[in-house]
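What follows is a single structure, written as structure tokens, with notes after it.
One chain of protein is taken out of this complex; the other chains stay put.
Here is subunit A:
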Amino acid sequence: MGLSDYIIMRELNFPDINRFERYCQVGGWEAYRTAVKEQTPATIVQMVKEAGLRGRGGAGFPTGIKWSFLPKDVFPRYLLCNCDESEPGTFNNHQIIDRNPHQLIEGVALSAYAIECHTAYIYMRGEFAAAALTLEQAIDEAYRAGLLGKNILGTGYDLDIYVHRGAGAYICGEETALMESLEGKIGQPRLKPPFPAVAGLYGKPTIINNVETLANVPRIVEKGVAWYRSHGTEKSPGTKCFSLSGHVNRPGNYELPFGVPLRELIESPEYGGGMKGSRPIKIIIPGGASAPWLTAKHLDVPLDYEGVAAAGSMLGSGAVIVLNDTVKAPHVAYKMDEFFKHESCGKCTPCREGTHWLVKVLHRLAEEGHAEPDDIPTLHGIYRQMAGNCFCLLGESAVMPIKSALELFPEEFEAIIKASNERHQRNGAHAIPLRVS
């Protein structure tokens, strides 16, 4: 079920689509020109609402509804584009920008016009130095063409778009931490409410949308709601850029309509091309590191927000990591939780301490093979003290890998414990090592 017309990766094979003139030749910036000249901001918001565009950053919240939370007549407002893509398995924002930066900039500009804001920031993770440069050059071209700046196209509308680079912190993808970081502080999340739409950047009403979400907006405005809704499912309209990685033959980004079965993404020769060396699938992580795991028996799950949720996981950012039978579940949980431990901002105790203890126990167990007889209840105990108690979703996400591993593959933990007990006869080697790191 390939797409005849892509939305996010539009004009896939039109050469040099990343050049301003080329993008304009295929109708690029037309939606924005028309909108600014002829349409009211409210019309654009209504279109996005009716199109059913959902936030692609992970939560799947309807974008148009989010925009309508802005309090009336409170200015200035800010639009922030979240490009702090850092979760293991997610890699489409970077490629969307490399392939066609203008589409994103048009999306940002259109959305800024829709919410009546005059300053938009694209917050990129610091590691995307090249992509930041690409975007800055593309933004310069838009300024030169009179599409950004003061009195755009003679309409009196002003808009500035700036690229702001973070400096290496996954937590800054959390919307309130992103605003803290943009204000020049350390990236620790804020308490909600107030929600950003009411009091966000500099205490002003602020909308934060993901790169992929905003890249959808030009096509919705250009081609209309009915066309957009002809893709995907009733509740998850449109397409999703799935980032497929792991032990598959053809890892990469594939734009597919919502609702395509997981099997098709992994096995179709057009997309994943099946498993490397035809080894069996062991673990499927369908939505980035924070999604509960699925296994080979879930291959018929449809890839939309509802379908993946019904299978007990979440679509999240659409980052599908597929691992084969050579990996050990406790080790995958260890590596995943090491990520969360490294990225924990240290603000709240359950996350700061919980991720550390999870990693300490898992490192000893999965990496060094020293296990205590009661490690399984210990691990259950640690994540239960985290679940529901963390300040933001980072800590809650860190629960998922270990919880999934214990639920799906308890026998692997038991085997390590058994082997370890037989080998060490409780000589102290299985104590948690006190290491400075």
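Structural remarks
We take it that contacts are C-beta pairs under 8 Å (C-beta built on N, C-alpha and C of every residue); 3 or more make two chains touch, one makes a residue touch a chain; residues count from 1.
Going forward, contacts and distances are computed from a predicted model.
You can't see one chain of this complex, but its UniProt record names it "NADH-quinone oxidoreductase", from the set "NADH-quinone oxidoreductase", "ABC transporter permease", "YtkA-like" or "ClpP family protease".
Within the complete assembly, A:19 is the residue of A:19, A:352 or A:424 that touches the hidden chain. Taking the complete complex into account, A:250 is the one of A:235, A:250 or A:356 that touches the chain left out.
In the full complex, the hidden chain is touched by subunit A at residues 2, 9, 11-14, 16-19, 21, 24-27, 29, 76, 85-91, 93-95, 98-100, 119, 125-130, 132-134, 136, 139-140, 143-154, 160, 162-170, 181-187, 202, 243-247, 250-254, 271, 285, 289, 319, 321, 323, 326-327, 332, 335-336, 339, 342-343, 345.
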